[in-house]
Each structure stands twice: as structure tokens, then as C-alpha cells.
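Before anything else, here's the structure in question.
Here the complex is missing one protein chain, while the rest keep their positions.
Should a chain be cited, it is by its letter among A and B, assigned in written order, with residues numbered from 1 in that chain.
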Amino acid sequence: MTVSVFTPTSSDKTEGSKKSSFPLNRWYVAGYSWELKGLPLGRTLLNHAIVFFRSATGEVAALEDRCCHRALPLSNGTLENGAVRCGYHGLLFNEAGKCIEIPGQDKIPTRAKVAAYPVEERDQIIWIWFGDAEHPAPTGPAPAYDIHSSGKYLYDGSVYHYNAPYQMIHDNLLDLSHLGYVHLKTIGGNAKIHMNAETKVESDDSSVRVVRYMYDSEPPATYTAAYPFKGNIDRWQEIEFHVSHLLIWTGAVDVGTESVTDPDRGGFHMRGFHGITPETETSCHYFWTMATNPVHEPEATKEKVIEQTMLTFDEDKAIIEAQYANMQKFGDRPMVDIHVDVAPNRARRIIEQLL
Amino acid sequence: MTVSVFTPTSSDKTEGSKKSSFPLNRWYVAGYSWELKGLPLGRTLLNHAIVFFRSATGEVAALEDRCCHRALPLSNGTLENGAVRCGYHGLLFNEAGKCIEIPGQDKIPTRAKVAAYPVEERDQIIWIWFGDAEHPAPTGPAPAYDIHSSGKYLYDGSVYHYNAPYQMIHDNLLDLSHLGYVHLKTIGGNAKIHMNAETKVESDDSSVRVVRYMYDSEPPATYTAAYPFKGNIDRWQEIEFHVSHLLIWTGAVDVGTESVTDPDRGGFHMRGFHGITPETETSCHYFWTMATNPVHEPEATKEKVIEQTMLTFDEDKAIIEAQYANMQKFGDRPMVDIHVDVAPNRARRIIEQLL
Partner (left out) sequence: MTVSVFTPTSSDKTEGSKKSSFPLNRWYVAGYSWELKGLPLGRTLLNHAIVFFRSATGEVAALEDRCCHRALPLSNGTLENGAVRCGYHGLLFNEAGKCIEIPGQDKIPTRAKVAAYPVEERDQIIWIWFGDAEHPAPTGPAPAYDIHSSGKYLYDGSVYHYNAPYQMIHDNLLDLSHLGYVHLKTIGGNAKIHMNAETKVESDDSSVRVVRYMYDSEPPATYTAAYPFKGNIDRWQEIEFHVSHLLIWTGAVDVGTESVTDPDRGGFHMRGFHGITPETETSCHYFWTMATNPVHEPEATKEKVIEQTMLTFDEDKAIIEAQYANMQKFGDRPMVDIHVDVAPNRARRIIEQLL
């Protein structure tokens, strides 16, 4: 676990006194382990432009993405033995953000440094801590996600950029009733069955849990493509919302063959990890992986599931960005709630409480 | 004739108390009959985002293009027996804007509705009424345009989007002296003859009429391509400005063969319909059709005339958008009027009076 010392600059301090637009004192997803290869990676998270790279020990470092000399993004530079070198005049920064070389100059001013952020790499996910003045350092470890590590699943993933506020993706994922309208070509299935399925919603002050079971329904395209179902199926959808990410476990068994509410159920499984990290107030990163249980031809099945998932998420992105553009066009107008909004509204209340 | 009841939402009422940027209480062009096929059509007119579709009886409906649930444009949805279904959670709206189905929910809240606008379809043109608080419903029928219906002409048309305020297109169409500079490749002809032609301008409080006759001039490219003129021609240009649209009747006969001021004149005719509908204060839709009298090979002649008209209007669009971009760059600077501005200035005064 890498926990760097967070070094706020004077201007960060000023920012700290402003109310944050996002819940702080928690881990947010910043990227995947496989993204850190030979070059520094630049990404803006919660309005902070950050450069990521591996230090000499292989641990992930996260620095303010701005050379303290003339403001070039350090992510435009190069890596050298676990330090990042600016691409303009060659200043070299270590994983703590300290300038350790100014080419052609012996003395390095103490002011020559950039902020470092606490990061943790766990189960192939890179997490970053954004804390307030009271909790600049993490108060606990980053979330585990052993689906990526247990060997029981095959998975892959990607990161989508959204021109929409991050909570609109929460809304979307906490209400899978949209599957019958938005995702008819992939994971949809019969709209009426989706809409009429009994939905149980539970929540506490930092999470929401939604479960739905749909019995004796026709398998949707993605399911048929991935698994040899004999006919109709019994489906489950279990959604767990946390402030920075959601876990969604869906799947199905042949109709009437076993209990879909039993966690040890067989059949076809899709386990989604969904890290939703604000970029700015009006844009976000959507980090997702999709894992599937190996059936016959595991690698080919996984490829098929990932392909279908990308189609599905493309459909969501089109809808959500159109929705947000229309909200900007119409301005602040009342919205009429319907039955499917119970879970999304609880998630919104949790975030409202935190702010 | 479809005259829906206009149902302003609370925020529309607020907007209603603001002074409109555009003359209200009149019909504006919203589209063509042939645009309403299998999918809902979204278009923003006078700052109102609107979705158009055909109801079960085949009449045109115009609703606020925003689902009352989560604001997705209804134009992203689908049509079902003359009602429009939202593409996110499947809410279904009838032609009056009333939500008639919420999938998975028995009770439909009375608040579940969107605004409906009065529309009328006449002579292949779809008109929409924008009224103020005093005249929410139309005070009369939409304008007729029997050139589209009489069978005496062949025509076609299109809609151009302009990044320029709508009145700049009025200016352009009311002053055809620009033909000799902008449209040399199509309908231009000799610039000096255009500029020196005697122009008669008449107006009242809601219309302007401009007539010009140009004798013994060389036929321009479009004319030669469409009609077997023997040599020089006598040309007419008759322009009628109304606040929401212009009618322009131009044409020519072989020089000296008959009176060009006689409405029953023969020769080659081009009858243009020009619906100019603001999209926002700084952009507009330009709906145009061009009709020509059938000579030899009527269909081929019409194709040629439409092709030439599109080239001509492309030239206008390039000029007007460059003009507007420059006005924004230079800001509010005095303009020097010249002789050709008489008619455009009268049209501007009419609109100023109406606001």
C-alpha cells in the first residue's frame, strides 16, 4: 500500500476552505493497474489534475500534474527510474512530489515541489484519497474487490468519459428498469417484466442495496450469446451502491432449476464493478469491469460478454448525455418521480447528507 | 386542422412574463409534412425545444421535448400508435402531452404531462403557433400556400440551419441586388443591371412588397440551364415579406415578347417559399421550397432548378454567417445605409414595432 504524504499547496489550502462539490474523506477510483506502463498518465479527478506513474519500488505515485517551474503538465514528460521528468526544462520529481534535479543548477529551492496524493493499488484497481483539512491522510484501506483476484472469474474493463455529472450514472445503475427500453439489443429482455418485477430496496447512511428477481422470462441477447440456456430463465439483479462505486451482480439459471436468491446459485453470472469518479461538476469518468464465470470456451465467452457490455454502456452514455444536454437546455424544471426512483433517490440523499 | 390546447408549465409562465425576443401571436414554420415519418422529430423553435409526431388520427402533434420524469428528449424515443414513448423508462405521452402510461406503475400522477403547442398542417407545411398570455390559442388559420397544392408547379425544398439571427436572412431576401456579387455562378447576371434596376417598395404594418423589373439582360446560369431562352431576357422579381415568411416570385421571358408585369406572364418561373424561424436569438432555421413551372422534361428541369437553388443558398449562408461572425468580432458599430436597404429596413421596423 502506498500512502504518500499529502502536501497541499497554498492555493489548495484556499480551495480547502471552500465547500467541496463532492463527498471527501474517501477513496475514489483513479485507474487500473494495467494503465501504468512506460509513460506517465494524466487524469483529472474531482477537479484535481493529477499525473500517475510507478516509483522505483513499483508503487503507484500520484502528483499534481503541473511542473512548479512553468506549469507544463508533468504527464507530457517522461519517466526515469521511477521519477517523472518535465518535458520542457527537465526538472525531475520523485514520488513524493519533491524536485530532485534542476538541470544546470546545483541548488534546488525548497519551494520546488508539487502536491502528492495518497494512492493505493488493490485488486488491479488504483484508488486515490481525497480528504479535507481534517483528514488529509486515509482513515482506512481502500476497498477490496476480490472478483479481480480470486481466479474464479474472467474479466476485462475500460474507462468511459461522460459529459454529464457523476450522479446521473448512479441514477442509471440503481434503476435497472431502463433495460427494457434502452438495452433491447443486449441485456434488455421484456420491458413489462422488468418494470413489474418486485424490487426490494434497503439502505443505510452510506450504501443502498437493491435486489430484483424476474422469473420465467425470455433470455436477452447477451445471455443467449454467452450461455447455453435451454429456454426461459429465472434472473437476478443485485445492486450495491457505495458513494464512489457500485457492485452489480446479475445472472440467470434455467427456469425453475434452482433458487436464484441463493448466493451459491449456478447458471450464468455477470459481475460488474462500476467506479464513478467525478472529473468536474459536469463531467465524470466511468471505470468499469465486467467479470463472468467460466463456462465452456471461457476466453471466447468473456470476449463476447465484454463486447456486449460495451454496446450496452454505449447505449447508456448516449441516453445520459442527451438527458444532461436537455437538462441544460431547459434549466431547473421540476421532475416527476415514479416508482423506479426509490433507490436512486436514496443514493442522492446519502450524497446530499455528506456534502 | 390540429389545434391542441397549450398547457404552459410553471416555468413557461415565468418566461411568459419576460419580454419575448421574437414577435408572438403568429404562425411560424416548424417543418414539412414529409419530415414526419416513423420517428419523432426534435427541433428548437423560438427557444422552445419541441418534438413533432403524428397522432393516431394522422394529425401533427407538437410537445415540449422533455420527458417530465428525468428530462430525456422525447425525440430520442419511439412512436407507438400515435403516442410517443420515452427512450429511458418508457413513459408514454399522447398528442395532448398527457402521460398515459408509466410502465410498472398503476397510478399516473396528474403532474405527469408536458406542454402541447398548437400546430397546423397546410399545403405540406407544418406551422406552429407561439402566443403570449393573452393569445395562447391561434387567432386564425395558418397561411395557405397553394403553389404546393395547385398542381401547376413542380417543387422541392429543404431546411438550412444558420448560425446567425433570423433577421439577417430577411435583409438578404429583401434585397436581391446582392445577386450580382454573391450569386454570379447561379442566378446572378450582370451586377450593374441588378443594382440599377428600378425598385418599387410598398409596405404596411405587417408586410413589405418589393418589385423589380430588369429588361434586356443576359440570362444567368440557372435560367439558361432550365429554360430554352433565345437570347436576352426581360426579368421580374417580386418579393413579399411577412413576419414569419417571405414569398419570392422571379422569372423571365424572351426580351420584348410579352409584359413581365402581367401576373399571367409566361416564360420561366421560380417561386420560392422562405420560412424563417428563429431557433435562438443567434441562430435560425431557414425552410425553403422552390417551385418551377413545367416546361419540357419537367422532372429533370425541377431537379436542375433545385440543384442550382441549393448552390445559391449555400453562397448566401457562407456570406451571412461570415457577416454575423464579423459583427460579433467588431461589436456594436454604426452601419452606413445605401439605396438597397429601403425594404430590409422597413421589415426591421415592422418587427421592432411588434416587440
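To be clear about the criterion, contacts are C-beta pairs under 8 Å (C-beta built on N, C-alpha and C of every residue); 3 or more make two chains touch, one makes a residue touch a chain.
Only a predicted model underlies this, so the values are computations on that prediction, with no experimental measurement involved.
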Of B:Ser55, B:Asn94 or B:Ser177, the residue in touch with the unshown chain: B:Ser177
Among B:Ser149, B:Asn196 or B:Thr282, residue touching the chain not depicted: B:Asn196
Hidden partner chain, residues of chain A it touches: 9-11, 44, 49, 65-66, 68-73, 76, 85-91, 102-105, 109, 111-112
Contact set of chain B toward the excluded chain (per top definition): 171, 175, 177-178, 180-182, 191-192, 194-196, 319, 322-323, 326-327, 329-331, 333-340
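The rule we apply is simple: only the chains that are shown with their structure count from here on.
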Length of the line joining the C-alpha centres of chain A and chain B, rounded to whole Å: 47
